[in-house]
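Structure provided below as structure tokens; questions to follow.
Complex shown without one protein chain; remaining protein chains in place.
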Amino acid sequence: MEKEFLKLFELFIAASVINNFVFTRFLGLCIFFGVSKKMETAIGMSITFTAVMVISAALSWIVFHYVMIPLEITFLKIIIFIGIVAAFVQASDTIMRKVSPGLYYKLGVYLALISTNCIIIAVPLINAGENYNFLESLSFGLGSGIGFALALTIMASIREKLELADVPRPFRGMPIAWITTALIALAFTGFSGLITL
Amino acid sequence: MEHQLPEEKVSYLQILKTAIFKENVIFRLVISLCPSIAVTNSVRNGFLLGIAVVFVQVMVNVTVAAIRKFIHPRIRIPIFMLIISGWVTIVDMIMAAYARAAYKEIGLYIQIIVAFASILARAEMFASKNKVLPSLFDGLGSSLGFLGALVTISFFRELLGKGTLLGHTIVNAKPLLIMVMPTGGFLVVGLLMGFFNWIDIRFYGGKGAGGAGGH
Amino acid sequence: MAVAKKEQELIVSVSPHIRSEESTSKIMWTVTLSLLPAFAMAVYYFGPRAIYVTALCVVGSLFSEWFVQRMAGKEIAVKDGSAFLTGVLLGLNMPSSVPFYIPLVASFVAVAITKQLFGGLGYNIFNPALMGRAFALITWPRAMTTWFTPTAAFMGMDATTTATPLGILKEEGVHKLLEVFGDKMTLYTKLLIGYRAGSLGETSVIALLIGAAFLLYKRYISWHIPVSFLATVGLLTWIFGGKEGLFTGDPIVHLLSGGLMLGAWFMATDYVTCPSVKKGQIVFGIGCGFLTALIRLKAGYPEGVMFAILLMNCFTPLIDRNLKSRVFGARKEAGK
Partner (left out) sequence: MSFKDIIKITLNLVILYTLAGILMAAVYSKTSPIIYRKNIEEKQKALQEMMPEADDIKKLGDWYPHEKHAEYFVARKCGEVKVKTVKDEVTGTTKEIKECVNPEVIGYIVQTFGKGYSSYINILFSVDTNFIIKKMNILHHAETPGLGDEITLDWFKKQFTGKDLEHLKVDKTGTKKEYIQAITGATISSRAVAEDGIANGLKFLMKALKGEVEHGASTARGEG
């Protein structure tokens, strides 16, 4: 029992910090660079993203193990996973608008962006590829979500500070954001070897 | 991009040129970025993923343009997604069968082509409003721009990081090992973007594209 | 580069506020001066190589500063001493044996990319010298971890390669460390005066403390970051550092070895890249200490000070942001 719990914890830490999706697996970069300009949007995105991440990891695990494997249609996993994510995002969009317009006003805009994020499709694919069980899939999903949120928040705070900086003109905007990411990624290599997966 | 080009009058060359340079997916529009680092630690991988994207983009554009009158506007996006993921699945299976060595390294990123906004964007913005042939060229241009960017980035990373090009030894050393690691990837893209902006500002009097980001 | 000027206690905005060119350059040169004892010990132990490596770093830094400012059409401010100081710090962070191109490339990364591309002095997010060293460590992992036994090298001894105390501790355990150095007292003394393998300037704890005391006296640095940093490392390595269970670690070895003293007093306190409010500085110090202990005890690298400071540099804007208006007092006590 303790061992299993440790494994879940290791998966979570590995997914969020050591193999952080943005800094070492280079996924979700589009949104990472897109919405990290302002702190407020970054936080809104982080919350929405983590929630969607965990739920879609769970949904796709269930579908993968109870529908796709018995029917032997695992070769259709790309189509089915993106379908699940898109359907879930669409559904929560509709439900949120009806049930909690306030929350929708705050987070709804990010929902639309999410279904084209690479991480959201990568996590179910990796879960399927690594043969994680249900809890492992969940903790991998949660770790990925938190890791992305962490990256986004750090980046947003740095970019707000950079607004004031006298960056050489060709490097303003995107280029300096990429170079910042490079340097953060370099700092994150300090975690390497922390957990072997 | 002009969304509603008068279909017959625009030359295909013009479409190609705009899509490759002016609206370069990675360096100018700054979208579909994930593979720009993930697969660019060797020229071969960058090239292969680029080719996969070219294939998917062209096929998607052609398919969308061919059936554009048939699709009900309300379910347009889900249908596009279906078309994209269908073609991606096909490329995925073909590469798993015939390009195995490369597939082992970049397999995950092939599958992730599904979530490339650039592909959906071209389908939505161009192919769904134009005839098959212009759509084909638009897809070709946009994805060739993408391929070019991938090859450019991987050229620097492989040369500096491994001292090789396409697996052939150029310098018998690993000059800057860091270039094949994540940090090096981000750094090369950042410096190249800055460099292109500098050229744009210096020689063409442009403003230097900030790149709105997005996905 | 370690400054907490009096005015800053009241100013809460993120970027530092430098009164004038003159005072910046005065601070820079004073800090450089405070590194003199450490540099002298480096020369004593590692011989002419110490001068050679540090000189290369300084030249590289000054050139990079001039080059980027020239390209960007800015005013050339090489004389303000900040690039010189970065060069010296970088040099003190290098092993004595590195080939000539490593200091040059590392100083280019430090000054041109980490500092000037971000807008120059006052705007950099990361500590330039540490970033240069991290870049070099990843790029040339072998050259950057080949250590020589310190000798009074001007006598012309041939040096032998060896592992750093932390490297031995990580791979073999504390018994091996005692085997190499003799008994515990000898170990502590040798760590204190600097007779051990390591980067040029990090070995002699005494020399570093003299410099730090000078800066404290001059009020160019405050105690908040170094003390919370060192205390956290000591506490955590004491609790978790031992193989036989909790509270069996040897905090003194951990405090005296590696780049901890150099990092805590001279690098973490860099006023551009650490939080500007006192509470933030304590959070920053605790964070550095926690990450250092984590990396040293659990992760792959034997030494974690550099990565810990760089990682906390990422969080500096966030800390500043959150501690500006309200107080995160919860973790304050642990730092005392």
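Observations on the model:
Each chain gets a letter, A, B and C, in the order it is written, and its residues are counted from 1.
Please note the rule applied: contacts are C-beta pairs under 8 Å (C-beta built on N, C-alpha and C of every residue); 3 or more make two chains touch, one makes a residue touch a chain.
Just so it is clear, the model here is predicted, and its values are computed rather than measured.
Of the chains displayed, those contacted by the omitted chain across the entire assembly are A, B, C.
Within the full complex, the residue among B:V25, B:I83 or B:L160 touching the omitted chain is B:I83. Contact with the chain that does not appear here is found for just one residue of B:L16, B:I77 or B:I94, B:I94.
The chain omitted from view is touched by exactly one of B:I15, B:L33, B:A149 or B:V180, namely B:V180.
Summarising the interface, chain A meets the missing chain with residues 75-76, 79, 192-193, 196-197. Summarising the interface, chain B meets the missing chain with residues 67, 70-72, 74-75, 79, 82-83, 86, 89-90, 93-94, 96-98, 100, 174, 177, 180-181.
One chain of the complex is left out; on chain C, the residues touching it are 139-142, 145-146, 171, 300.
One rule holds in what follows: only the chains that are shown with their structure count from here on.
Counting C-beta pairs in contact across B-C and across A-C gives the higher total for A-C. The geometric centre of chain A is 22 Å away from that of chain B, both derived from CA atoms. In terms of their C-alpha centroids, the spacing between chain B and chain C amounts to 42 Å. Look at where the CA atoms of chain A average out and do the same for chain C: the two points lie 34 Å apart.
Residue numbers of chain A whose C-beta contacts span two or more other chains: 168-169, 171, 176, 179, 183, 186, 189. Shown for chain B are the residues that touch two or more other chains, namely 178, 181, 183, 187, 194. By the touch criterion stated above, chain A contacts chain B in their complex at residues 23-31, 33-35, 37, 75-76, 78-79, 82-83, 86, 113, 116-118, 120-122, 125-126, 129, 168-179, 181-183, 185-186, 189. Touching chain B in their complex are the following residues of chain C: 105, 113, 117, 135, 138-141.
Within the complex formed with chain C, the residues of chain A that make contact are 39, 153-154, 157-158, 160-162, 164-169, 171, 176, 179-180, 183-184, 186-194.
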